[in-house]
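After this line comes chain A, so read on.
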Amino acid sequence: MKEVVIELREGRPRGRVPGRLFLAYLLLSVAVGLVLLGWLLVDVVGRGFAWVDATLFFDPPSADPQLAGARPAILGTLYLMGLLVAFTVPIGVGTAIYLEEYARKDRWYNRLLEVNIQNLAAVPSIVYGILGLAFLVRGLGLGEVLLAGAFILGLLVLPTIVIAGREAIRAVPGSIRDGAYALGATQWQVVGRQVLPAAAPGIATGTILALSRAIGETAPLLMIGALTYVPFDPTILGEFTALPVQIYNWTRQPQEDFKLLAAGAIIVLLVLLLAMNAFAIWLRNRYQKRW
Partner candidate 1 sequence: MRITLQEELDRLEAAVQEEGELVIRGLRGAVEALVTQDGGLADEVIAFDDEVDERYFAIEEGIQSLLARQTPVAVDLRLVLALLHVNLHLERMADYCVTVAKLVKLAPRVPEGNALEEGFREMGTRAEEMIRASLDSFASRDLEGAERLVEMDELIDRANRRVVGTVLSLGHDPSHQEWGLRMLLVSRSLERIGDHAVDIGERTAYLVTGEFREFTDASH
Partner candidate 2 sequence: MTETHIEVRERTLASREPVFEVRDLTVSYSGVPALAGVSLDVYRRAITAFIGPSGCGKSTFIRCFNRMNDLIPSASVDGTILYHGQDLYARDVDPVAVRRLIGMVFQKPNPFPKSIFDNVAFGPRVLGMKDGLEERVEKALHDAALWDEVKDRLKEGALSLSGGQQQRLCIARALAVEPEVILMDEPASALDPISTTRIEDLMHELKREYTIVIVTHNMQQAARVADMTAFFSVEVGGDGRRTGVLVEYDETPKIFTTPADKRTEDYVTGRFG
């Protein structure tokens, strides 16, 4: 019988060096991302922190940087987000439910629909801007108003919401549906009383993440005519501006102070983004079902 040698201490080092090199490379990658991001943040916060004050929040813009505020822009952004949610969630979730629960996967038109949605999510945002300009602002005659902006941004994030909705719905196990059907529930009851409630946290998370993308979109808004100088509070069917547009505008001004003001507005935007993402993560952790 062959003798078995039992050697428990570390053997030849040949396998260890590549392992360590690999680890070093991974850490470097992380470091690069963190360092760059950190540098950007430090730069912005350094410049703009002093300018984040009541004036920024509550006063309308002005030619004098000391008096200028971003109130209409902030309000505009908030209104846009609100309309966005009201518009995209029903349609997006409805589409997701149709595709997951009702559509027969082998039908060609359903497959076409699916492919379309995947593609739409990748379309550059400026294309949506052109679309909006042609069809909503001019074609429908809406004009360069907040509502149009909300529609455009809505179209922009709709594919994302549909996809997130589908993921959330798909994550609900088939065994739950089977159990509900076996008790005599109709399809509507199964979807409404089991699938949707279980998918709700996932849908909410997806929606918030979609919103946080939309909040920063500048190009489409510019295309459809978000004005850069709006001294009055926006209304739904009136001219408007949004925070990213305002930031863009201020950075184009010659005065140095306006650039700093822009940095301040950027901080506000970042905080808003951060808060939304944090909320989405909290939602997900709190309500996520472990299947």
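The rule is simple: contacts are C-beta pairs under 8 Å (C-beta built on N, C-alpha and C of every residue); 3 or more make two chains touch, one makes a residue touch a chain; residues count from 1.
Candidate selection criterion: all candidates are chains of the complex that A comes from, given by their letters.
Just so we're clear, the structure is a prediction, and the values are computed from it rather than from any experiment.
Engineer: Which touches chain A in this complex, 1 or 2?
Structural biologist: 2
Engineer: Quick one: in the complex, what on chain A touches candidate 2?
Structural biologist: 104, 106, 173, 175-176, 178-186, 189, 193-194, 198, 289
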